[in-house]
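In what follows, a single structure is set out as C-alpha cells and then discussed.
A single protein chain has been omitted from the complex, and every remaining protein chain is retained in its original position.
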Amino acid sequence: MSEPILSARDVVVKFSLRGQILTAIRGASLDLYEGKTLAIVGESGSGKSVFTKTFLGMLDANGWVDSGSIMFEGMDLAKLKTEREWLKIRGKKIAMIFQDPMTALNPLRTVGMQIQEVLELHQGLKGEEAKARTIEILGQVGISDPAMRYHQYPHEFSGGMRQRVVIAIAVACNPRILICDEPTTALDVTIQAQILELIRGLQKKLGLTIIYITHDLGVVANVADDVAVMYAGDIIEYGTAEEIFYNAQHPYTWALLSSLPQLGIKGQPLYSIRGTPPNLFNEIKGDAFAPRNPRALKIDFVKRPPYFQVSPTHYARTWLLDPRAPKVEPPATIKAMRAKYARDAI
Amino acid sequence: MTAKEEKTISAIEEQELFTFAEFDEEASERTGYSNYSYWGSTIRVFLKNKSAVTCLIIMISLLAFTFIQPYLPNQKNPITVHLDPNTGRQLMNHPPSKEYWFGTNSIGQDLWARIWSGTRTSLLIAIIVGVWEVAFGIAFGALWGYVRQLDALITEIYNVIHNIPTTIIMMLLAYIMRPSFKTMILVMCATGWLGMARFVRNQIIIIRDREYNLASRCLGTPTSRIIMKNLLPYLVSVIVMRIALSIPGTIGWEVFLTYIGLGLPIDTPSLGNLVNEGRRLIMSPSLRYQLIFPSAVLSLITVSFYIMGNAFSDAADPRNHW
Partner (left out) sequence: MNMIRYTLRRLWQSTVTVFIVLTAVFLLMRLLPVEGYFKDAYDKMQPEQRENILRSLGLLDPWYIQLKNFYAKLFRGDLGQSIVYRPKVPISEILSAKIPYSVKFGLTAMALSLALGLAMGVIQAREKGKFWDKIFTAYIVFINAVPAAVYLIFTQLYVTSVTKLPILFDRTKPSSWILPAVSMSFGGIAGYAMWMRRYMVDELNKDYIKLARAKGMSSTAIMVKHVMRNAFVPMAQYLPTSVLATISGSIYIESLYSIPGMGGLLVDAISIQDNTLVQALVLIFSSLGIIGLFLGDVLMALFDPRIKLEKRGGAR
C-alpha cells in the first residue's frame, strides 16, 4: 500500500465549555490515501466534524488540539498556530463543504463573485479572465446558463443548486483533499443522488481525495472506498467499505449496521441501540461503548482496548479480538450479511 | 504498587476480566445526562459579570436608602424653606455644610432631602411606566398575535405609530395636557408598550408556527405546557430586562420633558426638576453644586440599571450559557 496523503495519529481535541473542559476527540488515528474516498460514519456528536476540522485549523475559538499529530505533505498540521500558516493549507490544499447550502453562501453577494473571490485568491486570476473561469466552473458543476447565473444572488437558487455552487467554490481552489461534511443531509433524496454523482465526477476529473462525513450508511455504501467508524470521539473501527459492511468486528459497528432498515428482517422489530452516547465532560474509562453494549466484557469497563489488526487494511478497537476473549457471535443480521457476502463471492 | 505486584494481580484478574459484564439499563442511559438548567445558567452567567453584580449591589443599597431616608434621624423636609437664623430671611444657595450636606437651593430648600425625594418620585414614575409597559404590552401583544383577523389591522396601526418619532409624540401629548404627575405618567405610557406588544405578538406567532412547536404539539404536548416551557422563561427574562431598562429610559424622558418646559410642576421635586433647576445656575461656578449633586445621583441610578438590564438580557440568552 502506498504512503498515505494525510495521516492523523492519536489526536486529542479539547473544548472549554461552561467553565469545564470537554474532550471531544480522544486519541483518534486515521490514514487517508490519495485518490480514495474515505467515509467517516457515526452518530451525531461522535466528533466526526470536529475531527476533520482540525485538518483545516477551523475549530471554534474555545477548542484546541491538545496532543497528537496530523502529517500532511511533511508538515504536522497539529502544530500550526498562526492564521498565516493555515492560509497555505485552507482552500489551497484542503477544502471543505458544509451541510446546509442554504446558509453557506453570503446572501448579499452574487454567486459569481463568491466563486471568483477564490480564483483571485489562490490562482491569481483577475478581471475578465477570472470571470470566464468562474462561468466555466459553474458549468462544470452542472449549472445551466452559467453566464446568467453568475450575476444572481443565492436566494435565486434552489437548495441543490446552492450546494453545487458551494462545491464549485471548493473545487475552484483546486485542493488535494476535499472534506464533505454531510453534503446531502439537508437536500431532497432525488437531489442527493445528483450531488453525490457530481462529486464523484469531479473526483475522477481532478484526482481529488475525498473525506465524507455522514451518518447515512446508504451514502457510505454508495461512495466510499474506506470507512472509519467513530464513537464518542474515537475511531473504533477502520477498514475498506467491504470489510466494514461484511466483516465488522466492533460491537458498535454491528449495532450501527443492525439498525439499518434495509437490513432488518421482515416481521421483526427494527433494531435500535439502547442508551445514549457518553457525556464527554466525564472521563471515559475503558471502551466508551461498553455501557450500551449488552455483551460487554468486564475489561471493557476497566481498560481501553488497543487497535487489533484484522487485515492489512482493517483495524478495530475491541477486546473481542484479544485471544483471551470469549467467542462472541455477532447479531443475526450481521451473520446474515456475512453469509450473503460469502455466497456472492463464490 | 510495583510492576511485579501489578503483574500478579492482573494475572489473577485477567481470567475474570474477559468474562461478560452485566448489562445495566440505567447506566447506559445515564451517560447522556445533561445537567443544564436554564435559570441556573442564567444566574451563573449574570453573577460572572462583575460590573453587573457591582451595579446590583449599588442599586439595592441605593433603593433601600432612598426609601428609608425620610425615617432616618436629622433628615429635613424636602419642601421646607429654611431660614437664616441671623437674618430671618431665606437661606438661599447655602453651600454644602455640616447642617445642609448638599447645600440649599435658590429658595433655601435642603438639596440633600430634595434629591432623595426626587429620586423617589422619578423611580415611582419609572416603575409605574415599566409595569404598564409590560402588562399592557403583553395583553395587547397577545390579542394581536392570537386573533388572526386583527393582525393586519393592528400591524398597520403599529406601523403608523412606529413611524412617528417618540420625542414628538411625547412632546405633543405633554403640551396638550396640563403639567402634573398624572400627565407625566400618561405621556410616558403612551409609546413604550408598543415594543413589548410586538415582541409578544412575534413570540405567539412563533409558538403557533415554528416547527419545533408544531412537532411538540403533534406529540401531544398541551399548548399550556409549550407556553410554560418555551415562552415563559423567555418572557420572564424579557420582563425583568424591560423594567430594568425602562428606569433609565423614563428618567431620561422626564429630564427631556422638564428641559423643554413640559415637566412635572416645579413644586414636586423630581430628578428632572432638580437637574433643570441646577442648570439655570451654571454660570456662577460657586453654585454648580446644585447641578452636580443631582446629576451624579441620577447618572449613578441610570447607569446601574442600564448595565444590570443589559447584563441580565445577555445572561438570559441561552446562546451565552457556556
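Letters A and B name the chains as they come in the text, with residue numbers starting at 1 for each one.
As a convention for this text, contacts are C-beta pairs under 8 Å (C-beta built on N, C-alpha and C of every residue); 3 or more make two chains touch, one makes a residue touch a chain.
Only a predicted model underlies this, so the values are computations on that prediction, with no experimental measurement involved.
Student: For a quick check of understanding: of B:Gln15, B:Asn86, B:Asn159 or B:Ser224, which residue touches the chain that isn't displayed?
Tutor: Of the listed residues, the one touching the omitted chain is B:Asn159.
Student: Which one touches the absent chain: B:Leu63, B:Leu143, B:Leu172 or B:Leu235?
Tutor: Answer from the full complex: B:Leu172 touches the omitted chain.
Student: In the complete complex, which positions of chain B touch the hidden chain?
Tutor: Residues touching the hidden chain, for chain B, are 144, 151, 154-155, 158-160, 162-165, 167-168, 171-173, 175-176, 198, 201-202, 205, 248, 251-252, 255-256, 259-262, 275-276, 279, 282, 288, 291, 295, 298-299, 302-303, 305-307, 310.
Student: So which bits of chain A touch the chain we can't see?
Tutor: Interface with the chain not displayed, on the chain A side: 56, 58, 83, 87, 89-92, 95-98, 100, 103-109, 117-118, 121-122, 153, 155, 166, 169-170, 172-173.
Quick note on the criterion: only the chains that are shown with their structure count from here on.
Student: When the C-alpha atoms of chain A and chain B are each averaged to a single point, how far apart are the two points in Å?
Tutor: 48
Student: Which stretch or stretches of chain B touch chain A in the complex?
Tutor: 14, 16-21, 23-25, 27-34, 41, 321-322
Student: Show which residues of chain A lie in contact with chain B when the two form their complex.
Tutor: Within the complex, chain A contacts chain B at residues 17-18, 62, 274-279, 290-303, 319, 322, 324-326.
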